[in-house]
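This is the structure I have questions about; it appears just below.
All protein chains but one are shown in place.
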Amino acid sequence: MIRLEPRTDPSQTMIILTPILAVLATMVVGGILFVTLGKNPFEAIRMIFWDPLFGEHAFYYRGQILVKAAPLIMIALGLSFGFRAGIWNIGAEGQFIMGAVMGGATGLALYPLDSFIVFPLMVVMGALGGFLWAMIPAFLKIRFNANEILVSLMLVYVAFNFLIGMVTGPLRNPDGFNFPESRSFQDFPAAHNPELWAGTGIHLGVLTTLGFVILAYIMITRHIFGFNVRLAGQAPRAAKFAGVSPNKMIAICLGLSGALAGMAGLFEVTGPAGKLTTTFPLGYGFTAIIVAFLGRLHPIGILLAGLLMAVTYVGGDIIQSQLSLPKASIQVFQGMLLFFLLAVDVLVNFRLRISKRISK
Amino acid sequence: MTLIEIRGLTKGYPGVVANDDVSFDIDKGEIHALLGENGAGKSTLVKMIYGLVRPDIGTMTLDGESFAPTEPRASRVKGVAMVFQHFSLFEALSVAENIALGMENPPKTNALSNQIRDVSLKYGLELDPNRLVGDLSVGERQRVEIIRCLLQDPKLLIMDEPTSVLTPQEVDALFTTLRRLRDEGTSILYISHKLEEIKILCNRATILRHGKVIGICIPKNETAKSMAEMMVGSKLKTPQKTVTNFGLPLLIIKNLSLKSTDPFGTSLKNITFNIRAGEVMGVAGVAGNGQDELMLALSGEVLTEVNSIQLENNFIGQSGPVERRLHGLLTAPEERLGHAAAPDMNLSENTLLSGFQRQKLGRRGFINKSGAAAFAEKIIEKFDVRTTSVSSAAKSLSGGNLQKFVMGREILQNPKVFIVNQPTWGVDAAAAAFIRQSLLELASGGAGVLVISQDLDELMEISDTFTVISEGRLSEPSPIKGVTTEKIGLLMGGSKKI
Partner (left out) sequence: MDISIVSLLATLIVAATPILLAATGELIVEKSGVLNLGVEGMMIIGAICGFIAAVNTDSPLIGFIVAALAGAALSLLFAVLTQYLLANQVASGLALTLFGLGLSALLGHGYSGIKPPSSPKMEWFGMAELPVVGPIFFNHDMMVYFSIFLVLVVWLFLKFTRGGLILRAVGENHEAAHALGYKVIRIRILAIMFGGSCAGMGGAYLSLVRVPQWTEGMTAGAGWIALAIVVFASWKPWRLILGAYLFGGVTILQLNLQANGFDMPVSYLSMAPYLVTIVVLVIMSADRRRASLNAPASLGKIFHASS
């Protein structure tokens, strides 16, 4: 019989090893999935993991990886603080949308003002939009004890409907033949978030994300705030003993993750997406949850996990076009990854023991 | 006549041998004591008899038949019943439902309720089958456990530290019930470390130390001291008290009231008392009478009316724990693992819980890791904490060592007032003596100390002033001299005055 035996200290080796194990397991089971879909598994796995980085068209894909990784990492960084503290914001998708709408609307209201202040103002308003949207579950949790998981998730659907209302109403492009979409930010230089070096995919959002990774790393390893976040998650009563107010923790963690998601939304809508449309939300807010866990809620881990997840996104596009596999297959792949990670995670705090039954 | 024979039971866990070749017998109609310090292996042994844990080596026979229960159900069928120290009860379920869960083939609800009433009358264990267990006092909860066992006509009843949660009067009532059961032929395995109790109740005692049987004796023929020495293995120093002159009041509590948010919690009602410099005040009481709530209100984890708590010249009812610590009010809650310390964090990190601000273990919010490690080293050295290093996780320490660490962390920060709940609960005798001694030294250095405890002997030993908490009310503090166990018992039972 295999038994789990608690370790006295979490295994540092396993902390690093488990995400790799999870990726390998996903490749194996994913390969089997491709076989059942009638495809060559080795070819498919190569297209997902290798081609985006080193394949024939990698020069184009590499940029795409950064474009997709940046919002995932930025959102996941914000979520990781809350997840560590046991505060579950799973409505980042909604905060992402609201950041894009509020920041985008700010820019569109100023059209065609040509001032250097426009874009920074939009970034601030985007972050504020996400922040305020996240403060709804925070307030309801603090004041009325309402479950933040359900409230933040419900607000995703509200935000999505709000976006539709906006692009079919006030924010609809007046010169756009009644299409449900806003004016393009490409046509509004002061509000545009362009690629900084052609072909690299790097835009301001990518650089900002990098900055946040460093900042988050310092906070979590050196600052008392990061310590309190960990404490609140591991031992909530000990956190109260230390003087950490649970309500403040809820407000800060939800607010922070909302602000980062909102800012990511703003960078996305003014850059890669280019305009507000009904198909603007791509599920980054949900995938970022996987990224946060895969990165072990650690800033450096999240950076790597975000890049990996972006690779699978790009790889997913490749298999979609070359093997004519449905887009959803990559979603299954990502879901599996999270499953395997949660499964092998047990090895961090437990060791496996094969025990014999002595007495019967 | 022998009921159960235990031969060579051995059980090991990673790093420790909990039971090493344990052998003894229990006769029919005998109250047999299992005596030993915390950590001596008593719990593991009874868990093996009850079928919760399987021995690595060794055999048992019950009534001459081989007995190797693989699960509690199997041992219940054979007539073994157990009353746990931490009750295995369900707060949101009724008494009858709780009892039904502990039986193999419970009768229909109505019939069961009648049976419960019958048994409770017969043995003087008053209990209403329809009440929610969450609404019962600790003593009443124990009755639920006992009745659950009695309804199955057990041959062997195991009781794990049954008196630790009872008032002296309740203890007497329990003993009457147990003697009656013995006279009817039931065997009782009675686990305790309270020697006086064992002397008056038990026929024989098996003494465990470090997982081994040290000896079997007849308690009537022994003194408490001789049994204590067998149990501990060395002579113990009793703590020495020095000062009796108190200074000015340091902590003034006036009309402190607090409504509990826990549906089964206790609300605090109009609590008023002072702690003076150099004074050790003891708060006795049966568990669940508001001790936890009082602790939270004093530590600042729950805020109260601003004027209700005054520390020197500051009104701190609305200040959180951090601010109170900066003013000099330090606390150590009952639950070491998870409240006073974070289990998965190492000792160095655990100093930050209460020391970050007061010990200046950081600047502008940035943590001074070497400072924290140095403080942890100091605690380990001064308080004799046995551990491999400051980077061991708190949960890897034994109960006694972690408690010494927690005490050291607070005491070494020179509190003006120190408040501690159950300072020696579940701690071995040597560590307990050490902790009591350091509390006395702290007070003689001019600090005010408040000790909340359910261990009356402990309070009698170290406190200068004495009070009892009952249903969220605090009795008027009085000097320890002249207080008798009987009076305390009445107060614990809810009387208003001594």
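Note that the chains take the letters A and B in the order they are written out, and that residue 1 is the start of every chain.
The rule we apply is simple: a contact is a pair of C-beta atoms (placed from the backbone, for glycine too) under 8 Å apart; a residue touches a chain by one contact, two chains touch by 3 or more.
Since we're looking at a predicted model, the values are computed, not measured.
*Asks:* Out of B:Glu91, B:Asp128 or B:Glu305, which touches the unshown chain?
*Replies:* B:Glu91
*Asks:* Have a look at A:Ile15, A:Ala58, A:Leu132 or A:Met154 and name the one touching the chain we're not showing.
*Replies:* Only one of A:Ile15, A:Ala58, A:Leu132 or A:Met154 touches the chain omitted from view, namely A:Met154.
*Asks:* By the contact criterion defined above, which parts of chain A meet the unshown chain? Give residue numbers in ascending order.
*Replies:* Contacting residues on chain A, toward the hidden partner: 4, 6, 88, 90, 140, 144-147, 149-151, 153-158, 161-162, 164-165, 168-169, 286, 289-290, 293, 326-336, 338-339, 342-343, 345-346, 349-350.
*Asks:* Tell me, which residues in chain B touch the chain that this view leaves out?
*Replies:* Touching the chain left out of view, chain B contributes residues 47, 51-53, 71-73, 76, 84, 87-93, 97, 100-102, 106, 261-263.
Definition applied: only the chains that are shown with their structure count from here on.
*Asks:* When the C-alpha atoms of chain A and chain B are each averaged to a single point, how far apart are the two points in Å?
*Replies:* 47
*Asks:* For the complex, give me every residue of chain B touching chain A.
*Replies:* It is residues 14, 54-57, 68, 70, 299-301, 320-323, 325, 331, 333, 335, 338-345, 349, 352-354, 356, 362, 365-367, 392-393, 395-396 of chain B that touch chain A.
*Asks:* Going by the contact rule at the top, pick out the chain A residues touching chain B in the complex.
*Replies:* It comes out as residues 5, 8-10, 222-225, 227, 230-231, 234-235, 237-238, 240-243, 245, 357-360.
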